[in-house]
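The complex appears here minus one protein chain, its other protein chains still in place.
Presenting chain A:
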Amino acid sequence: MTQPKTAVIRSDLDIVIARTMARDAAKALGFGAIDQARIATAVSELARNIFLYAGTGNVSVKEIERSGRKGIEIVCEDQGPGIANVDLVMQDGYSTSRGMGMGLPGAKRLMDEFNIRSQEGVGTTITCRKWRG
């Protein structure tokens, strides 16, 4: 069992730290090279979103288990401005000026489960999971 880990996002350097943390955790949990890359890339997208839109936040990773199946859960939390229209930001190609319009829907495609809770003026929590094949 690997211990849950958290990375604080304050700068673009922390994006690299968060995705390296996620990759190491995925590797320790027995994910293959391609899933490690998917997980690390998804964390990179989500951590960048925190940095661009909220300024600061946390990314944490932990091992999960359901019906005997093991996986990894990633939780990204910020107390930023929140997302007014979650359906809109999940559309491919949608972006405000600084993003690529690819971060959230792209991260969702790379993971197995993806959930956003967001409230304007309060913040955003994204929880995503990937199960080991």
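A few notes on this one:
Throughout what follows, a contact is a pair of C-beta atoms (placed from the backbone, for glycine too) under 8 Å apart; a residue touches a chain by one contact, two chains touch by 3 or more; residues count from 1.
Note that contacts and distances are computed from a predicted model.
Going by its UniProt record, the hidden chain of the complex is named "Anti-anti-sigma factor" among "Acyl-CoA dehydrogenase", "Sugar ABC transporter permease YjfF", "CoA transferase" or "Anti-anti-sigma factor".
For the chain missing from the display, the contacting residue among A:Val8, A:Ala37 or A:Met90 is A:Ala37, taking the whole complex into account.
The omitted chain makes contact with chain A at the following residues, 12-13, 15-16, 19-20, 23, 33-34, 36-38, 40-41, 44-45, 48, 92, 100, 102-103, 105-106, 109-110.
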